[in-house]
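Below: one structure in structure tokens.
Note that this complex is displayed minus one protein chain, with the remaining chains in position.
Chains: A and B, in written order; residue numbering restarts at 1 for each.
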Amino acid sequence: MSWLLPLPVAIPLLTAAGIASVKEIAPRRVLDATALAAAATATAFSLVIMVDTQNGDVLHWFGAWRPTGGVAIGIDFAADPLGAGLAALACGLVTLALLYSWSYMQEATRLFDVLMLVFCGAMAGFALTGDLFNMFVWFELMGVAAYALAGFQVEELGPLQGAVNFAITNTAGAYLILIGIGLLYARTGALNLAQLGRMLAGHPADRLVIVALTLVFIGFLVKAAIVPFHWWLADAHAVAPAPVCVLFSGAMVEMGIYAVARIYWTVFSASFDHSADVRNLLVWLGVVTALVGALMCFLQRHLKRMLAFSTITHAGVMLVGVGLLDPKALAGAANLVLSHGLVKGGLFMVCGLVLLRLRAIDELRLHGAGRAIPWWGVLWAAGTVGLIGVPYVGVFLGHALIDDGATVRGISSVQPLLMIAEAVSAGALLRVGARVFLGWGPRDDPLLTPEPPEEPPERDAAVTPMAVATTLAIAVGLALSVTPGLEHRAEHGADRFVDRSAYVAHVLHAAPATHEPRLPFTVEPASEESWAYGLAALALAVATAAFGLWRHRLPELLRSESARVLRPPLEIVRAAHSGIVGDYLLWLTVGTAVIGGVWAITLR
Amino acid sequence: MTRRGIRAAVAVPTLGVLGVVLFWGLSGLPPFGNYHGIYGFLINHRALPQRHTTNAVTATVFDYRGFDTMGEEFILFAAVTGVVLLLRKGSEESDEAESEDQEPPEDDVRSDALRLFGMLALAAGALVALWLIAYGLVTPGGGFQGGVALASAFGLLYLTVGYRPWTRRTKEAALDPLEGVGASGYVVIGLAALISGLPFLTNLLGPGKPGTLWSGGSLSFINWAVAMEVAAANLILYKEFLEEYIVPLARRGG
Partner (left out) sequence: MNFLAFGVAGWICLVGFYGAIVSKNLIHLALCLTVIQSSTYVLLLSIGYRKHGTAPIFKGVKLGTTAVDPVVQSLTLTDIVISVTVIALILALALDAHKKSGTIDPDQLADFHG
């Protein structure tokens, strides 16, 4: 079935080029329908590929340049369950977003469809490829389409700031990746992931490999919005149209996390051999990211910016899952990517409709206005609950697996921290739901940062496609924790993902696939510990929302004392998110210098 | 201290540390001139026998690593789409700017010598560009290089003749489909192989005769598709940016 592999990339790209050529002549609805069909086809093919990978990795050598004597001359696509699943998620989110924008982006030019399809093809290529430089090419294509989409509503000044910050920081990150690729090529003479892994194995990591690891990881962590490289995400999300935000938060950020996992396990795992220094740094970066994201999420009143910081929180948790360097935690991260992507996508779609119907995107300005659209309030509530980690709902499965992995690796102190971060960010979303859709809480809150307003789209857009897309996204996302057999397949997929020697044998030496076990279609009961964490998260989220809404009813003394203590650090963190790209670049260099220095000293 | 001053003060020691780490890593590279990587070695030895292409770099770009080039071509395509989007939508007077009946400024070059030189230089440049594209498989050159050269040669039209002749000869209606065909052509060539049961982008035509225009089989077609796309894309870029400059000038009566 390897002939399927190029299709999730070729079909969207070909359709994009086709639409661009005929956009002046063909009627708008025909082009929209074509774009939707192309994205749906790509999703279908990705799902078929994912099912096919249950029997072993699927391989496709472009140009028929198969490896000779264990040396890869051409470029390959090597699909495994996790990669194919990510490609399916990306294409599926594009399909939902295009369905949503059928009516939401009415007056937009057809260039929107072109850019979305290019974005779709690039993400699919990135998730499926087995060649490091090919990964970089799709990464850049993803980036270029994303920069243009972020600045789409260019009539206002805000999108320019968002797009500029996004473009400049991610481009700088991409250059770091390129230097890392150059270093690796110089050492091994290879660009194929499997071959890189084979050439680096057996030699201890020396200075070049350590610096290459640093640069490549940091470049991808910029895309994954990990502290201290995360500043661009909120700016970009605040200004991009809602269907574009669905893709940014749902798939693009996750691509960075996937890259770190893929490159570590295939290329570097033999040289570093589960090094505790690599693990500790990645895990603690993830924890800090989750906590900073949660704090900033609580301080927002701009709905999309708040959701962006919630994405940063979850990206931190995903990095912990990957950074634990453990298959169980990796399976958890994969599940988290899946459920978070769908639920967060649904929440952004609700935001889009709120902007359309209620003509504002600011929580305080929307006070009580959501009572006019109760079904969307239900969707918002469902999505938020999906993000808390309540047992058997939404992101629960991902968290449970990551927690298990943390216990196995002996870093159990991360579990409560991650729970707190997730609960606080979900609590902020609950607060919004209550204030907007129920009218609870005061109409003003000086703690929250005001932001410029956004121009709402045309008022008379049809709501049905939007409602269908949103409901689908949230419903599927919520149901993922109770999907029969998903946990087993994710764990087994992760076990295969981390098996470097099997990957090398299969890709370079065409070793036949080993017999894959038949996995059950059951839902495993959660452990008591996971139940405890899930319920604690729910309680904390509700408490956070209540705190946000009715803080002013606390005793005066308590409030003034805590303000005196907590206000300075809060303001420092808030001021650091300055919106100025020079600051962001400075943080990039500081982060690279520190991480590089730490790894240079500890890994030598 | 201003914000920028603080940034500069922090940046210098940070870049110092980063520099130390970077140079430390770079010192692990194989000595300059002593590179023995297997990949390049294999391609240098096989490009001619296998693909009948004397230019190993073009063989790498369009064949061995042809899939990368497809992605790269689409990067150009997407970026040009993005630029068109940003500049057309961002312009408040976008309706007037798009209309070609808008009175462009009276900036036609008056000197006959300059116009003559311009036309000759354009012809020479276009010929060199076409040669770079056509013989890119044999000697240094290729679709990308030739495409950019072709677009730049046409740019001479604006510089040496004037804005109105330039707009007359670079109409969007012609450039957009050219770009689209170039981009989709690459994918179609790849899909053609897939449909015949071979992996994507496999060469369906024979290897061709080395040292001639059609060496390399489907390589030459990919080469021309890329050249078309690159030339059209670059011309669109020049057009868009020039319009940003010219139209306000016209409005100011410059």
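The criterion applied here is as follows: a residue touches a chain if its C-beta (ideal position, glycine included) is under 8 Å from a C-beta of that chain, and two chains touch if they have at least 3 such contacts.
Small disclaimer: the values here were computed from a predicted structure and weren't measured.
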Which displayed chains the unshown chain touches: A, B
Sole residue of A:204, A:452, A:484 or A:569 that reaches the chain not shown, by the stated touch rule: A:452
Among B:130, B:178, B:204 or B:237, residue touching the chain not depicted: B:237
Hidden-chain contact residue, picked from the options A:18, A:130 or A:158: A:158
Hidden partner interface residues of subunit A, rising order: 133, 137, 140, 143-144, 147-148, 151, 154, 156-158, 160-164, 167-168, 171-172, 175, 178-179, 181-182, 185-186, 191, 234-235, 238-239, 299, 302, 305, 449, 451-452, 574-575, 577-582, 585-586, 589
Positions on subunit B where the hidden chain makes contact: 3-4, 7-8, 11-12, 15, 18-19, 22-23, 26-27, 29-35, 37, 39-41, 43-45, 47-49, 54-57, 59-61, 65, 68-69, 72, 75-76, 78-80, 82-83, 86-87, 90-92, 138-140, 142, 144, 211, 237, 240-241, 244
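Heads up, the rule we're going with is that only the chains that are shown with their structure count from here on.
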Distance from subunit B to subunit A - Cα centre to Cα centre, in angstrom: 32
Residue numbers on subunit A that touch subunit B, as the complex places them: 2-3, 6-7, 10, 13-14, 16-18, 20-24, 60-65, 68, 71, 73-75, 109, 111, 114-115, 118, 121-122, 125, 131, 133-134, 137-138, 140-141, 144-145, 147-148, 151-152, 154-155, 179, 183, 185-191, 206-212, 214-215, 580, 582-583, 586, 589-590, 592-594, 596-597, 600
Of subunit B, residues touching subunit A in the complex: 3-4, 7, 10-11, 14-15, 17-18, 20-22, 24-30, 35-43, 46, 63-68, 70-72, 74-75, 77-79, 81-82, 84-86, 89-90, 173, 176-177, 179-181, 183-184, 187-188, 190-191, 194, 197-203
